[in-house]
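Just one protein chain is left out here, and the rest sit where they should.
In this document, chain identifiers A and B correspond to the written order of the chains, with residue numbering beginning at 1 in each.
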Amino acid sequence: MLPKLFFGYFAFAIIVLSLLVITRRNPVHSVMWMLLLFFQIASMYLFLNAEFIAAIQVIVYAGAILVLFLFVVLLLNLREELLTNRFISAWPVGLVFAGAIFAGAVSAVAAFVPNFSGQYTVDVINRETHTKALGQALYTDFLFPFEIASLILLIAIIGAIVLAKKRMRS
Amino acid sequence: MTGLFEAIVGPGSLDYIINLVIMLIIILLKIAAVVAVALLHVAYATYFERKVIGHMQLRLGPREVGPLGLFQPFADGVKLFFKEDIIPADADKPLFYLAPVIFFISALTSLSVLPFFDGFAVANINIGLLFLFAMSSLGAYGIVLSGWSSNSKYAFLGGLRSASQVISYEIAMGLSLVGVMMMAGSLNLSDIVRAQQHYPLGLFAVPQFLGFFVFVVAAFAETNRLPFDLPEAESELVAGYFTEYSGFRFALFFLGEYTGMLIMSAIASLCFLGGWGLPSFVTAGLPVVAAKVLGLFWFLAKVYAFMFFYYWVRATLPRYRYDQLMAIGWKLLIPLALANIVITGLVKIWIKGMV
Partner (left out) sequence: MPLVMPDLKPITPEIVMTCLALFILVADVFIKRKETLALLSIIGMAAAAFTFALPGALNTTFGGMFISDGYSMFFKIVFALNVILTILISVKYLAVERVNFGEYYALLLFSTLGMMIMASAGDLIVLYLGLELMALSTYILAGFIRYDMKSNEAALKYFLLGSFASAFLLYGISLAYGLTGTTNLDRIAMTISEKGLAGKPALTLSMIMIAVAFSFKIAAVPFHMWAPDAYEGAPTSVTAFMSVGPKAAGFAVIGRVFLMAFPMVRAEWVAVFIPIAIMTMAVGNIVALSQTNIKRMLAYSSIAHAGYALLGIIAGTADGLASMMNYMLIYAFMNMGAFAVIIMLRSEGFKGDAISDYEGLSKTHPLAAALMLVFMFSLTGIPPTAGFMGKFYIFMAAINAGYTWLVIIAVIFSAISAYFYLRIVMNMYMKDPKETVTLTTSPSMGLALAITTVAVLAIGVLPAKVIYLARVAFP
């Protein structure tokens, strides 16, 4: 009963906050609602016994990425920004597509039946702590994807430097 | 009444709910105690600072209010509380109100995971260290938003400077603590303290001297203290991001900053200096309660030593230039912290191989 209540609250809050994020006219306010949204998502992870992911969600998304968003948004000309429309004129088309995808997703939900559990059950995670379990999985079974991900991050750094820093017309 | 209740939520759940309520009350009491004690400490940290710096500069510091000036913090508090609350024209009001609160709350929330003595923390969670990072990264919002919403150039520049500084140094700080996590094998702060007792002198600061160095420098930058106080550099930016704040909102920033310093000192104490961990020959003969109380004082002594170090540095070093600050963070501290992680890992494997 109580878990369901909590889940319901977080799910509802996530939806409402997402709507607030995309409908605010002031981009700084959008970012702030998004911050709250990230917290709800982090709570959802906690709810799933994924404490490490929850902390990372806050540290990386709320603490780093969103602050950078805020940086960019702060440098916008807010007076002009407030006068422009929040959505481009084709938004009804987008709404139709979003609705279609939503309907598809809802129809898909029925197929999900909780009938299997993997190697990492809640008991294992509680015993080993989530951080340890995740680390072990990442460095053994998922070593290969992990290494590729590190290359992707390297590319991102190179790209940022090449596009922003490199002196032109050398 | 009971019957009706059970009919709604199911049998046996009344006891469950009552237990829950009792638990909640206990947690609330714990929180109240920690917050009250911490705020008192913060108040006297300001007094301590003025005294220390005063003496270092051959002055006496506050001595008018109360004996030895001991009531000075309260006088300051009362003054700030009754000052006029000014909101600049064209400020973004909701965010202007919100910013100091975010800043202060993010600092206060960090207190919840600190173990003050053996077995006492408001929330003894597995990811304590990560929680501290998460909360300290939120402090950046208070800074950026206060800078932006004030509608003032000084505040805005201060906010941008501070946010980029905090974000940059957070990386170095996080990485510097990875060595500690690796040695302790846990992110739980109590476990980290316990793990240290198996090491020489009961400290991680000795094997993790690189990490400790990086952490200390990063801690100064994270809290915007000298020599890295560029966001609030008086000579350039008036007071930086909180230039436009007055009265109690200003006090919140002030409190937040000192709470942040206390927390950094506490992390240093817990992760590098052994926290409340006393050598076993001291605790062996003592009753449990006495050992715990002694542990608390031992912990607080380290925290205050670190706070003193903050003040000492402030009285001694000049301010860095902004590009120097960024260069130190990215080109020195982060590589050092990474090297520390690699070395720690290698040594750990090496020791494992020997055993």
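By our rule, a residue touches a chain if its C-beta (ideal position, glycine included) is under 8 Å from a C-beta of that chain, and two chains touch if they have at least 3 such contacts.
Nothing here was measured: the structure is a model prediction, and the numbers come from that model.
Chemist: Any idea which chains on screen the missing one touches?
Modeler: A
Chemist: Among A:Gly8, A:Gly99 or A:Gly159, which one touches the chain that has been omitted from the display?
Modeler: Among A:Gly8, A:Gly99 or A:Gly159, only A:Gly159 touches the chain that is not shown.
Chemist: Kindly note down the residues of chain A that lie in touch with the hidden chain.
Modeler: Residues 104-105, 107-112, 116, 118, 136, 139-145, 148-149, 151-152, 155-156, 158-159, 161-163, 166, 168-170 of chain A touch the chain absent from view.
By definition in this document, only the chains that are shown with their structure count from here on.
Chemist: Show which residues of chain B lie in contact with chain A when the two form their complex.
Modeler: The contact residues of chain B facing chain A are 9-10, 13, 92, 94-95, 98, 125-127, 130-131, 133-134, 137-138, 140-141, 144-145, 148, 156, 160, 163-164, 167, 170, 174, 186-187.
Chemist: Considering only the defined contacts, which chain A positions touch chain B in the complex?
Modeler: Against chain B, the touching part of chain A is residues 1, 26, 28-29, 32, 35, 51-52, 54-56, 58-59, 62-64, 67-68, 70-71, 74, 129-131.
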